[in-house]
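The structure under discussion appears below in the form of structure tokens.
Here we show just some of the chains, and they stay where they sit in the whole.
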Amino acid sequence: MSATRPTLKLTHSGALQALDGALRKAEELGVPQNITVVDEGGNLLAYVRMDGAKLLSRETSMSKAITASSHRQPTSRLDPRNEIKLAIAGGGRLTNLEGGLPIIIDGHCVGAIGVGSGTGEQDVEVARAGLAAIGAEDQKP
Amino acid sequence: MSATRPTLKLTHSGALQALDGALRKAEELGVPQNITVVDEGGNLLAYVRMDGAKLLSRETSMSKAITASSHRQPTSRLDPRNEIKLAIAGGGRLTNLEGGLPIIIDGHCVGAIGVGSGTGEQDVEVARAGLAAIGAEDQKP
């Protein structure tokens, strides 16, 4: 068996474009946000906290991004019956809060975007705008 | 009274055989998994994350293994009425998520195996295959 397999990685240029697309949508909605982009290993690639965004939502935006990247699906799809158990046993980062979406390009999950400071619905809308900005697969929650 | 008592310890060779048995079952099921083997002290002995397994399920597989080793019983037997209180007071590692099984050989609990990334049922099936590979007592959840 081969020791390696080919895949794609999100570039910093792609991460910043996604960040910018999400930021413009948040401005359009008039909702300041924390916007986090991680790679497929859950490592931070790009981040911005908008003027007036909730400070602690930085961490929720990061947990959302890490979960969506880990599970390759929107955070909202995690089973609500186990949500607290998974959050604790998963080391604190595993969450089913709305607003985390995987970034899927050409069939590869190359990372995720997590948004936090608005309502769940607003967070998802801003995250989807980030995906659209780089031509990633749309993710309906 | 004697200051010591004889016991058994799981070898690294045994831990790797259990890992391999679990991995083969996961391949057979087509479900990529995180597979963790700990010793009777809850300390990591062997681990593998399969291609495509959920990244954060590393932590849940570890929590499952540590709990099963600590309590010398399948994780699923913990009382669900106290599950969140136990998870928090237990330092985050105590969980009743399915997929953690003790490794019992000749009446000694020598460690545990924890599996995470599939459904609860798949996680248990993979963990049981790990036990079977080293002739440990089967653990029906």
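Letters A and B mark the chains as written, and numbering starts fresh at 1 in each.
As a working rule, contacts are C-beta pairs under 8 Å (C-beta built on N, C-alpha and C of every residue); 3 or more make two chains touch, one makes a residue touch a chain.
Computed from a prediction, not measured in an experiment: that's the story for all the values here.
Asks: So we've got 2 copies placed here, but how many does the whole thing have in this file?
Replies: Whole-complex copy count for this file comes out at 4.
Note that only the chains that are shown with their structure count from here on.
Asks: Superimpose the Cα atoms of subunit A on the matching ones in subunit B and note the rotation angle, 0 to 180, in steps of 5 degrees.
Replies: 90
Asks: Using mean CA coordinates as chain centres, what's the subunit A-subunit B distance in Å?
Replies: 30
Asks: Sort out for me which residues of subunit B touch subunit A in the complex.
Replies: 51, 54-57, 59-60, 63-64, 83-84, 87-88, 92-93, 95-97
Asks: State the interface residues of subunit A toward subunit B in the complex, per the touch definition above.
Replies: Residue list for subunit A touching subunit B: 5, 41-42, 66-67, 69-72, 82, 84-86, 88-94.
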